[in-house]
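Here the complex is missing one protein chain, while the rest keep their positions.
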Amino acid sequence: MNRSTLRARGARILMSAGLAFAAIGPATAPVAAADPLVLNAGTDQDLQVLNPFSSVVVADFEAFTLNYDTLVGWGQDLEPVPGFAESWAQDGNTWTFKIRSGMKWSDGQPATAEDAAYSIQLVLDATAKSDASADGYYLGQGYLEAYITNAGVTAVSVPDPETLVVTTEFENQLILEAYLPILPKHVWSKYSLDEIASATGATPYTNEPPVVGTGPYQAVEWKPGEFIRFARNPNYWGLQGAADEVIIHHFSSPDTMVAALKTGEIDYVRGVLADQFDALKNEPGIETVEGVSNGYSQIAFNTKGNTDGYKGSTSALTDPAFRVALAWAIDQNKLVDATLGGYGEPGTTIIPPFHTRWHVEPDASIARTFDIDKANTLLDAAGYKKDGQGRRLDKEGNPIVLRVTWPDSEAQHSTDAEFIQGWWGKLGVGVDAYVTEEGKLIEDVTPPPGGPANFDVEIWGWVGDPDPTSLLDFLRTDQIGGSSDSFYSNPEYDQLFLDQRAESDPVTRKADIAQMQQLVYRDAPYIILYYDSELHAYRTDKFTNWTIQPSVGGTPLFGYGPRGYTFLQAISAATPAPAASPDAGSTPTPSASGSGSSSSGDITPVIIGGVIIVVIVGGVLLLRRRGSVSDEE
Amino acid sequence: MGGRFLGRKAASAAITILAIILVNFLLFRLMPGSPERIILRGVPNVTEQQRVALRERWGLNDPIFPDQFVKYLGATATGDLGYSFVARGQTVAAVIGQRIGPTLLLFGLGEILAILIGLALGAYSGWKRGTAVDYVGNGISLVLYSTPYFLLGMALLLVFSTGLRWFPTFGMLTAGRIYASPLDLLADLAFHLTLPLLTVSLGLVGQYSILMRSSIVETLSEDYVTTARAMGLQDGRVLTGHALPNALLPTVSLVAINLGYVIAGAITVEVVFNWPGLGTLAVEALTARDYPVLQGVFLLLSISVVLANLLADVVYGFLDPRVRT
Partner (left out) sequence: MTTAAIVIPRRRPWTGAIELLGQLVLRPAGLVGLAILLVLTALSIAPSFFVGPIQTAVTATGPRLSPPSIDFLLGTDQLGRSMLNLTVHGTRISMVIGLIATVITVLIGAVIGIVSGYVGGRLDAVLMRITDFFLVLPTFVLALILTPIIRDLVGNATAEVFGIRMTLIVIIVVIGITSWASTARIIRSQTLSIRERAFVDRARVIGAGGGHIMRRHVLPNVINLIVANAVLTFAGAVLTETTLSFVGLGDPFQPSWGQLLEAARAVGAPGLGAWWYFVPPGVGIVLVVLAFTLVGSALDDLLNPRRRRAP
């Protein structure tokens, strides 16, 4: 899944509260013993959109994978499994997908190959329009198109309602990895490409609930900033999970979120902090899951330095030997401990170990450790001399002072920067460390002619897909002016990218990808600081059969596709007593109707009206009284 | 009351509102990062052409004055505040609209409670000036006044929610609940409202009590109160019949003036309790740099404060002819 935004990993956490005193009694049991059985999940990210084409953050992706199927799904270990298509076959540049017969959308309409063709065609149309016109056309936020483009898809056809034929430009397997939801043609075709595509203006199609899809749960109610509620899709073709409803809550405070998990108000949390995670390990009735992140945090150098109109502060930035020397002076183990509280791994190459099939460690000849002396020796050898005050000089004879910055959305990097300031200081390399507002930073790292490339070193991160393609993309020459924030340019690397994309033999592809990882490690446009862990936790008193995906280093929910939700089973025998809440009097209705009639806002205006009247009447009475008193005098 | 007085006050409020709208416009143009960059944030593979196209679509290539300004005035006047950067496809008006109710509820009730408690506490302290009661009452007021709202909120959440588990930790209503009757809904609302409401009230009580106390102390030194006492009027009657009403007027009018200061605290209380109001929205918008929403919140809050002040002025002038000069 392309979550490879500039680490939309979570709105900065906003607030905190709630101390669980040591003396608290056993956790009160969760509410809602009666129908419907609700799975309450919490995340630090707020859902932003329901239109999959505008999806950016993980919460957006999670919502659309509950609503929709992808053409092919991801299995236990991210292998291709039936999704919207039941089976498939490849013959050179032609793929034939067999669509499940008798499948229905959640509104009862038949779901056929026409829908799949429509969804892919939407992307092809947008791409064609973009190529034909100079007005920069793209679908929504433009994340989903890359899957179809990278797979080299040129055409789709529907010989019969149960068969979809996809033609590609070159022989490859990437169509199986396409994170593209199959949308109901009978709903979406009412809207023009412009309406679906618009991320920014005009009258965008927002896909308001109730959503129609083939996924296991359908969005029925959305309160932006608060929660999104999904109801079971009775027409779902796959396994039916135990939960009748799934509610994903947004928390701006990780402390409140974990407190809600402890009290049983929610059953699952994503985005637990390191120290909270340690504490939760000892909490009875709660399981913790440390997942391996499919991503990393990196130091990106402005590798164009002060050349070509780029606004780096020194030419030394263009020298791989200089960058490698600085990399020797970073104690990554220390950063993992201090910044991540130990929940992560020191980083090496640009494909994280999550990709067990693709990740390689650096060759022994170029592998680095933490060694300040070695770093000093390397700098001396590369011709960076010290002046009388012990400051390193660049080739032009100016003292090197690097500006190190990071986005305010990732406040934790201030710790990294503080350490780096200390270590590089021992090399005679000065560090100016400061946080930059995210929008400003994006502008700063934009290269000429569109921007100034006004930075030296940036600390940020990326998150990848089940397939490594997107993580390899950012360092291509073609991406300078696009998603490249290091301006790394290496023809060998660029060629390898195209080779691996068109390679059907996994062994050869792995060799290409391995070589790409070595190249980047050797030239150090990026120093991968660490692979941070995904920290999740869940309660064991309401649902069972939590299944992690992938089997090693995975998490039960917020993975790839809706599998985790469908495997859940209820613990019905041990129905807990209701907690101290007035919920007892409520009479929830069956949810499959998906009516979304929970009337949260109904009474509020009345109350507000009442409040206002009381204030006015009260005020007037009080003041009147005063008036009459002074009259008497 | 004189039409001139009312007219002058209204004109002054109108000028202030215009100034706010102007400031809002200027701030938007000064924003860090050019607007189209922020709009395109997170979009991979963005090309120079796309940026140019977007500038065109948003009218950012027009001259700032008069084209952009006139367009802005027209849009603002019709309640069109643009689109949220973050909640893509939603208008700022829609995003803000959903959040007004919860904030009004929490702070309307909070103000009422704080005024009632604060005025009573202040009046009593003032009446018993110099006694132990006064020291304790005034001391509590001072400490409450000195404590940031979010600290109060964190403490209450810690004790009553995660500690004793008497109250829920977040939100305004239980998500997804279907209520059998309005009473059920009210009960659920009250359950969620208790702690945030308590925080807001406690945060406000301090300043109202301090104000009321000094008002009372001052009033008690007035000749007519001394006279009333000398004439043998019972202390209780003097307090309720003379001192209190006279001390109330300035205090109550200060409530409106203080509204602007209350908002800062309000924002943090909402965030502590995940209360789905304007404060949480403002901080979320700030974090995500959702400038259109932030500007919308600013506009709404500023204009409300101006109007509240106007109302206070008018009521004050209506009741106390001396200020109508």
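Observations, loosely collected:
Order of writing sets the labels: A and B. Residues in every chain begin at 1.
Rule of thumb we're sticking to: contacts are C-beta pairs under 8 Å (C-beta built on N, C-alpha and C of every residue); 3 or more make two chains touch, one makes a residue touch a chain.
Owing to the predicted nature of the structure, the values given are computational and were not obtained by experimental measurement.
Among the residues A:R100, A:R323 or A:R403, only A:R403 touches the chain that is left out of the figure.
Although one chain is not drawn, the whole complex shows that of A:E195, A:E418, A:D499 or A:D541 it is A:E418 that touches it. Contact with the chain not shown here comes from a single listed residue; of B:A10, B:V143 or B:L164, that residue is B:V143. Within the full complex, the residue among A:L71, A:I182 or A:A259 touching the omitted chain is A:A259. Counting over the whole complex, subunit B has residues 12, 15-16, 19-20, 27, 30-33, 142-143, 145-148, 150-151, 154, 157-158, 162, 206-207, 210-211, 214-215, 218, 250, 254, 257-261, 263-265, 267-268, 271, 282-283, 286-287, 289, 294-295, 297-298, 301-302, 305-306, 309 touching the chain that is not drawn. Within the entire complex, the positions of subunit A that touch the omitted partner chain are 12-22, 253-255, 258-259, 273-276, 279, 338, 341, 403, 408, 411-412, 414-415, 418-419, 421-422, 432-437, 440.
The definition used in the following text is that only the chains that are shown with their structure count from here on.
Separating the CA-averaged centres of subunit A and subunit B is a span of 35 Å. By the touch criterion stated above, subunit B contacts subunit A in their complex at residues 31-34, 37-54, 57-58, 83, 86-90, 95, 98-99, 101-102, 104-105, 108-109, 111-112, 150, 153-154, 157-158, 161-163, 165-166, 168-180, 182, 184-189, 191, 224, 241-242, 245-246, 248-249, 252, 268, 271-274, 276, 280-281, 283-284, 287-289, 315, 319. Against subunit B, the residues of subunit A that register as touching in their complex are 4-6, 8, 11-12, 14-21, 24, 28, 31, 38, 40, 46, 48-49, 51, 54, 56, 134-136, 138, 140-143, 146, 198-201, 204-206, 221, 223-227, 229, 245, 247, 249, 251-253, 256-257, 259-260, 262-263, 265, 409, 437-440, 442-443, 446, 449-450, 479, 481-483, 579-583, 585-589, 597-605, 607-608, 611-612, 614-615, 618-620, 622-627, 629-630, 633.
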